[in-house]
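Sending over a structure as structure tokens; questions will come in a sec.
Removed from the display is one protein chain of the complex; every other protein chain stays in position.
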Amino acid sequence: MPDMTFAEAIKDAHVVEMERDPNIYIAGEDVGVFGGCFGVTAGLLDQFGEKRVKDTTITESAIVGTAVGAASAGLRPVIELMFVDFIGVALDQLYNQAGKMKYMFGGKAKIPMVMRTACGAGIGAAAQHSQCLEALFMHLPGLKVVMPSTPYDAKGLLIEAIRDDNPVVFLEHKMLYAMEGEVPSGAYTIPFGQADIKRQGKDVTIVATANMVHTALGAAEKLAADGISLEVVDPRTLYPLDGETIFESVKRTHRLVILHEEVKFAGSGAEIAAQVAEEAFDYLDAPILRVAAPFCPVPFSPPLEKAYIPSEQQLIDAVKKVMA
Amino acid sequence: MPDMTFAEAIKDAHVVEMERDPNIYIAGEDVGVFGGCFGVTAGLLDQFGEKRVKDTTITESAIVGTAVGAASAGLRPVIELMFVDFIGVALDQLYNQAGKMKYMFGGKAKIPMVMRTACGAGIGAAAQHSQCLEALFMHLPGLKVVMPSTPYDAKGLLIEAIRDDNPVVFLEHKMLYAMEGEVPSGAYTIPFGQADIKRQGKDVTIVATANMVHTALGAAEKLAADGISLEVVDPRTLYPLDGETIFESVKRTHRLVILHEEVKFAGSGAEIAAQVAEEAFDYLDAPILRVAAPFCPVPFSPPLEKAYIPSEQQLIDAVKKVMA
Amino acid sequence: MDLTNEQLIQMYTTMVKIRTFENRVAELFADGKIPGFVHLYVGEEAVATGVCENLTDKDYITSTHRGHGHLIAKGGDIKKMMAELFGKETGYCKGKGGSMHIADLDLGIMGANGIVGGGPPLASGAALACQYMGNDNVAVCFFGDGASNQGTTHEAMNMAACWKLPVVFINENNMYGISCCTTKSMCVPNIADRAAGYDIPGVVVDGNDAVAVWEAAAEGINRARQGKGPSLIECKTYRHRGHFEGDPCTYRDDAELEEWKEKDPIPRLEQKLLEMELLTQSKIEKIKQELQKDLTAAEQFAEESPYPDISGLLEDVYT
Partner (left out) sequence: MDLTNEQLIQMYTTMVKIRTFENRVAELFADGKIPGFVHLYVGEEAVATGVCENLTDKDYITSTHRGHGHLIAKGGDIKKMMAELFGKETGYCKGKGGSMHIADLDLGIMGANGIVGGGPPLASGAALACQYMGNDNVAVCFFGDGASNQGTTHEAMNMAACWKLPVVFINENNMYGISCCTTKSMCVPNIADRAAGYDIPGVVVDGNDAVAVWEAAAEGINRARQGKGPSLIECKTYRHRGHFEGDPCTYRDDAELEEWKEKDPIPRLEQKLLEMELLTQSKIEKIKQELQKDLTAAEQFAEESPYPDISGLLEDVYT
């Protein structure tokens, strides 16, 4: 298996699928000549031409909205929203149109589209270019929400997303783009709604997403030395959410700490905690803790940004607390 | 104390405050001549004139955005977003601009504005005019989120909102507009972050918002006959959220059921459940249950819409489950 | 004028069909048979009719909250429409959508839309699909004077212009967005004046003259079919009824309404066809009777159909 970066794995998913299905097109700001703000689509314009790789004006409502219209008329758009923070200017077309059409029309519409977008802090991009907003998308019926943590998962989940007949929000944490990992060539899919146990353990279940999976794995390595065994569960898709795998893990470990980068308050971890507090309550031996960003915009200054992003140490502290 | 409807109480808050402070203005679609889609602002144009009661074009981004600009330049706008469902076309100005300015600017901005908006199902207005979306606003730092359940609370909370120097989202459930209740004349405020115990009880804590408070009170009445005593806690503001009052209640009752109209998945109840699972875990004698709308857009047809809205019976069933 | 006699009669019939449908909906709403919001098209029939007479089932339209006329003109089935308005299982959307969301994708009807300005990007998207697939189908976007000020409209028109998409933007300027008169919502006399900002044709037409609408639309639509890109056609018209049923209409003059009733598109076309001897009073009667029969059948169908079973509440969210 070749090694690829996360960004290359995502590009590869595009290539594999675009070669298979001529109705797939890509559109977004600077996805063509420029190759994408993070280089993900570099080279696709040369390979597939202007018809299928469309540079757009800076009009996110129209980018999303034309994708919805095109999807409902038979195409399979894969669009890029440069930063997830920009969703505020385009949310209506995503949630009131794409997400609801099928239901409002009594089941007859089919909106096969993917909106890829970069999220997350870590590059000093400040408050309007650094957020994680997965909880927003989770709450909106009609959308699926994908958040990969490895190159392998990214490719398999993106191919699955492209083949899915529903609108899918595909969240790419920008600190992962350069990460390398083994990625099979050719097509393969990872089904939605299947969490992946990234590390098995017996003392505490950690549910973590995106690059926080790696923070959790780092903590697991350290704590292993102290004789504490973490099980790291990566939901991979937040809707559908694989509650079962999480509950099963908690039933084994009896302890749960949730780790994510978006702000804690009303974040994705709240839903996970609430589900466990309902479905696996009797197995819990300790309060459910969440380690997540504090309730503030993402600050610019490097030390502040670093303090904002949940750390391995914070996770370790939380683990020690639930073990106490 | 005079009896007023919820709508009248809200209007009265406007009148009291606009008389006090000439820098308050109202703007929104049809708030003037028409008196507001739900009649809330009827008569204010005559009373305060065109300068202070502004009918706008149908351009929500500009309505919100001009309010943000005006607020940062010294005015105190109270704007109406006709239905909360429309936030998708205006979210950026609310969360990337209003909500973050103060922080991004290192504390120097002051954005005293209120965005009032109607939410909720019950009038057959279908998928794009019926949602509750409080969880979205809760998750966005810089905003405060208010959701009253009675005419008294509505007036006191709106006056507080207007006097607050931060952007406040004020959610008015449309099934409450006609509800009557005692409302003091003149100015009074209800501080944010103070939950109200709408009914005291000892067996199960119910945390409910907006019109679901009344559903909970109805269930409490019925269950009292069976000897089950519900404590009904109304957070009134979702950010800031008065966790303490909820925890204290749970510490007394040892059981929690959360009731809200928005969809359950990643809804406001998830945050409440998660906080209790962290802060009052040791006091819980039963899983935390959430009774809320299912994960679908709001359907139009009356029987479907009725089935969509969480019911007294569903709450009673949940209570019996945690009591079992 | 290239309209055949059959087309003229067809257009007349469609307009009367819309009118009788809408008038009956008003009654049924007042009687409490139809829940929710309904926004009626009475007075504006010439627009949808004149435009859709140029379209086939393979062409797309996006509609608005005021969608019944567009749907009927595009060939929508009034039985399924009426059943949907009643919230019944047999409706277009199984009762899940209601007036503001009726759609018939088989006929290229991409749905009424509850979001003002929601349609333009969707129409550009459907047009993109037509262009991409290399056929000569087109998309038509109906939108109101109020919607013309929404950012989405600007964005969608500009993108359509840049990509030369086969889409025609049909502005229905009925002078009001709820209570907000165009004298307050814009400073230019014509919405079509904005077309120049995208270098696309901008045409103003008497929206109460079905033939004039047809002609203007024909030109725009043919242009689009030939790959020459989008255009904007503004149809000046007026709604006879309130914004929604129940609207007391305090924001406008009775005199204004009366003036526009003088320009009612239906008597106007009727007069013309009588003069052309394409219609006679008895033929008119026959047309109306037939339409009335269909309408009664539709109403009965709606009335007798069951409500959806609540077991289907969670169906149709995902494929």
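Think of it as A, B and C in the order they're written, each chain with its own count starting at 1.
In this section, a residue touches a chain if its C-beta (ideal position, glycine included) is under 8 Å from a C-beta of that chain, and two chains touch if they have at least 3 such contacts.
None of these values were measured; they are calculated from a predicted model.
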item	value
Listed residues B:D165, B:E221 or B:D285, member touching the removed chain	B:D165
Candidates C:G151, C:G207 or C:G242 - the one touching the absent chain	C:G151
Identified contact with the non-displayed chain, of A:N23, A:T57 or A:T189	A:T57
Touch criterion as defined above, residue of B:T5, B:T41 or B:T56 at the omitted chain	B:T56
Residue ranges of subunit A at the interface with the undisplayed chain	29-30, 32-34, 37, 55-59, 61, 85-86, 88-89, 123-129, 294-297, 299-304, 307-308
Missing-partner contacts on subunit C, residue numbers	149-155, 158, 161-162, 184-188, 193-194, 196-200
Absent-chain interface as seen on subunit B, which is shown	23, 25, 51, 54, 56-57, 59, 61-62, 64-75, 92-93, 96-97, 101-110, 141-142, 144, 164-166
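In this section, only the chains that are shown with their structure count from here on.
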item	value
Each chain counted as touching subunit A and subunit B at once	C
Separation of mean Cα positions, subunit B and subunit A [Å, integer]	30
Whole-Å gap between the CA centroids of subunit B and subunit C	36
Centre distance in Å when subunit A and subunit C are each reduced to the mean of their C-alpha atoms	40
Numbers and ranges of subunit C residues touching at least 2 other chains	93-97, 101, 113-115, 151-152, 316-317
Subunit B: positions in contact with at least two other chains	61, 85-86, 88-89, 126-128, 295-297, 299
